[in-house]
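These notes concern the structure reproduced below.
Removed from the display is one protein chain of the complex; every other protein chain stays in position.
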Amino acid sequence: MATVRLLTDAEAEAAPRVQAVFADIRAVRGSDFINNFWRGLANEPATLERTWSSLKEVMVAPSALDPLTKELIYIAVSVASGCSYCIHSHTAAARAKGLTDAQYGDLLAVIGMASETNRLVTALGIPVDPEFDVTG
Amino acid sequence: MATVRLLTDAEAEAAPRVQAVFADIRAVRGSDFINNFWRGLANEPATLERTWSSLKEVMVAPSALDPLTKELIYIAVSVASGCSYCIHSHTAAARAKGLTDAQYGDLLAVIGMASETNRLVTALGIPVDPEFDVTG
Amino acid sequence: MATVRLLTDAEAEAAPRVQAVFADIRAVRGSDFINNFWRGLANEPATLERTWSSLKEVMVAPSALDPLTKELIYIAVSVASGCSYCIHSHTAAARAKGLTDAQYGDLLAVIGMASETNRLVTALGIPVDPEFDVTG
Amino acid sequence: MATVRLLTDAEAEAAPRVQAVFADIRAVRGSDFINNFWRGLANEPATLERTWSSLKEVMVAPSALDPLTKELIYIAVSVASGCSYCIHSHTAAARAKGLTDAQYGDLLAVIGMASETNRLVTALGIPVDPEFDVTG
Amino acid sequence: MATVRLLTDAEAEAAPRVQAVFADIRAVRGSDFINNFWRGLANEPATLERTWSSLKEVMVAPSALDPLTKELIYIAVSVASGCSYCIHSHTAAARAKGLTDAQYGDLLAVIGMASETNRLVTALGIPVDPEFDVTG
Partner (left out) sequence: MATVRLLTDAEAEAAPRVQAVFADIRAVRGSDFINNFWRGLANEPATLERTWSSLKEVMVAPSALDPLTKELIYIAVSVASGCSYCIHSHTAAARAKGLTDAQYGDLLAVIGMASETNRLVTALGIPVDPEFDVTG
């Protein structure tokens, strides 16, 4: 159950700002499919525009990390945030970008390991070693 | 302020199970440096042994993801968990494994972006698109 | 799927402490509707009484912040905690107290923005500026 | 301890993209003070530009919620995310925008109350009442 | 919707490493029932083996805390992590180990109370009292 209506294509067409973003999503992705996140966010055109613009800049534009690595980081954050939708959408995106079963197994193992040591460190109140200062 | 004492080398030498783990950490890392996490965890030899053994299996052994990518995932989880110590130790580890400034910038951008969309999705209660079902 | 049974009106009537709280909820809200949270919490009469009493004091009694602003804060915390039920119940409550579409859009934008900068700050380990000390 | 250097004014002046953002922050805020977050983020000019631009749009531009209410929401998210820096910077900002002691007391009470009921609901696995569906 | 297939008994029988873990789970628990977590994790035999081995060591082997107390701690962490599956599986496990309604009520009350004071402390930025230093 969403807190807002998910805009249909017909409704998006009637809202120029939404329609422009939807058209750009389709062009950038080379697919007609608009997933529910954008259909919900479309209720807030300003946030829709800003979020899609940022996402294109961060996730789509060529950068120092390859697209699959960026999806793995996205999944890791989504798991720690407990966002089921985000986990599913970015796991599907990672699969589409070539994620293998073995890589997915590694991703899960690292997420689990980090989660465990994060809590052990926090419980113990471990002070940061001066050796970790990388600011020189 | 830690909730336990951080074991000195002298104390570790007096505890055979701890000493064995510390020796293995030094051998695997090719360095004499033992960071505070292990010195604190050394108060619990069973957890020390299990955690180091898992960490070697997950983070050190050759696997489908390269060592730097695994560090980036570790950092992402640590940021979302709010573990300052873990962020510092794994950012230093990533730097030692060749993380460039440009890659670090990307890592930050993806973590920030994911955190933002995670919360928007959660606030809106977006239902998972059936298209994301990858289980066939 | 709940971990406890949700008490029906008939069951509540058979439990005097529960019945007293349910009657007060109905009187305070001017509505016969008792939402599932209270029906589940009713399995623990002491916690039911304490929670309802606190909620009345914090959310219902006149105070320095107006009722709608308090609902927005409640939603923000619920989103960050990932409590779907709480998001839905308090978004509905905010709507009932006059939340407009434009205000809801702002709420989402601020939650998203804060979530992003929270993680960037945490990843970077930014030290607090002395200028932020407001304790004089 | 930060994971990056905090840029001094002299360093910012030597980096045109950073300098432009710092100048805009000073103009918008009518103050010479640049807090540490921006000095750290300045290591990543693209993220610095995007984040400041979004922050201006969300927090500074006139919108349906007044500036103080937006700060309260920002603080609430920051507390739930456990970002100490963010809590201090936005509590100071809220004070500067007129937050009274009584309002601050209310903010704390609502954050505490929401945190408690969030966890109770989650522990009990309470299903969402159909009455909370506001999508009509 | 899971991101992986949940292995059936027939599929597990065809995978020797999975079959060995499933057989051990059944032997240790004295029950034929294999819950979905293990059926999903079975897609990653190495993580399946390591996780079950750790779980046996931590939760099943005799130790200083009794089995029910360990389940209560497990539930508390799961609630704070927002893992609905974990809450249900460990609440059922606790019930099977003798958790009474009154003890469950106490567990809920402590989880709620801790969640509230955690956030109040974080919002206020309370410094740790030197009296809490237990490392002597």
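Letters are used for the chains, namely A, B, C, D and E, taken in the order the chains are written, and counting of residues starts over at 1 for each.
Just so it is clear, contacts are C-beta pairs under 8 Å (C-beta built on N, C-alpha and C of every residue); 3 or more make two chains touch, one makes a residue touch a chain.
Computed from a predicted model, the values in this text were never measured in an experiment.
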Omitted chain touches shown chains A, B, C, D, E
Taking the entire complex into account, which one of E:A12, E:I25 or E:L72 touches the absent chain? E:L72
By the contact definition given up top, give the residues of chain D that touch the hidden chain. 82, 87-88, 91, 101, 104-105, 108-109, 112, 119
In the complete complex, which positions of chain A touch the hidden chain? 75, 79-80, 82, 84, 87-88, 107-108, 111-113, 115-120, 122-125
Where the unshown chain meets chain E, residue by residue: 1-4, 6, 33, 35-37, 40-41, 47, 51, 54-55, 57-59, 63-65, 69-70, 72-74, 76-86, 88-92, 95, 100, 102-103, 105-107, 109-129, 131-134
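One rule holds in what follows: only the chains that are shown with their structure count from here on.
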In contact with chain A as well as chain B, sorted by label, we have C, D, E
Rotating chain B so that its CA atoms sit on those of chain D: what angle is that, to a multiple of 5 degrees? 120
Can you name the chain that lies farthest from chain C, using the mean of each chain's Cα atoms as its centre? B
Per the C-alpha centroid definition, the whole-Å distance linking chain A and chain C comes out as 27
Note: chain E sits from chain B at a C-alpha centroid distance in Å of 21
When you check chain A against every other chain, which residues touch at least two of them? 1-4, 46-47, 50-51, 54, 57, 77, 81-83, 88, 91, 105, 109, 112, 119, 128, 132-134
Take each protein chain as a node, join two nodes whenever their chains touch, and name the resulting shape: line, ring, star, complete or other. complete
